[in-house]
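My questions all concern the structure below.
A single protein chain has been omitted; all remaining protein chains appear in their positions.
Right after this comes chain A.
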């Protein structure tokens, strides 16, 4: 199935994982202020226009609790980061000074935040690169629409394979930015040459995000009008039979725990994503229960090398007697799952068109090391890594009448796997470029 364009857009402004808190060394001549008790008496804001006061108050509340100078500086820095992540200010500067005026205490401090609000309307032009396709994205954004960090975004994307547009409304809860609501209306078109299929989705979704302890949860309702068609006159009849219109109305829940330090070439940390979707109980004519998960563990070992293990899997259970739709099934294969196999070209197929499967699992074991002899160390060379990998996976349809034993057996037979080595180049925080030499094994007829 297709995903609408992400609401937040590509994430450029976030705190990069390389940034660290800057510690200020006091000069030896000046009084050591570290342990001196201070009281934050006033916090000023310069430059607020349409932003409402309440949301500011929540983000800076901690500054008042600081008890010594270093603490004030640290809390102000954190407040500054919080204000920036609201996405409503272009710039936030912090000034800490002693208190002046009649009611000034001898150890009183004034903290001033000088902010510049974003313009009411901003336009943007980005290029996005995904799995072997590229697109140009035109965007219009109305940040901080009503003063409480609401955001309305309109995006239009024209790509090598798909064209889409979307309108979304985003509202965070004042005081806890991680709790937010967004409503999207979108049209997305996709072409899938491995299945000779084209898909157009027009839909509405409402999404509610909230954190619970260390996990991030998302509850979403989605109503999508899907139109499937053949990409070419030579499409197989099985794909031709799936052409037409369907309406999916589904509720889904996703949980994410991510402790990695980066999503592209993480050095440490783990990721766990569990996603479930139930369709058909609130209208629509597509009815199923879908579960999928992704798990990744990264560990740094000797010599600046990282070992990474990942496992993912999923299952689609149609409810009722209608068979599952090609738009809902899982696909496997390609440079992000089982290397050495063509894109999404593992599993059930008909006349060369891959139909997807109702159950799958995939796993990978990767070893990333710096380039041999470390050319360009400390600079450009650090963006490259050598990469040794072992990937495996299987995709099939399950006969749900049989028990779990039979299911496990089916998933365990005919495993496709591959191993190989290559070079990985990291592109900022958004993408990685890989050049690998692979040995695919366990190839089944039709893959």
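Assorted remarks:
To be clear about the criterion, a residue touches a chain if its C-beta (ideal position, glycine included) is under 8 Å from a C-beta of that chain, and two chains touch if they have at least 3 such contacts; residues count from 1.
The rule is simple: contacts and distances are computed from a predicted model.
The listed choices are "Metaxin-2", "Ubiquinone biosynthesis monooxygenase COQ6, mitochondrial", "Ig-like domain-containing protein" or "Protein fuzzy homolog"; the UniProt protein name belonging to the chain that is not shown reads "Metaxin-2". Touch with the chain that is not drawn comes from one residue among A:169, A:208, A:225 or A:293, which is A:225.
Considering A:161, A:240 or A:299, the position touching the chain not shown turns out to be A:240 (whole complex).
One of A:49, A:211 or A:283 touches the chain omitted from the figure, and that residue is A:283. Although one chain is not displayed, its contacts with chain A can still be listed: residues 225, 228-230, 233, 237, 240-241, 243-247, 283-285, 351.
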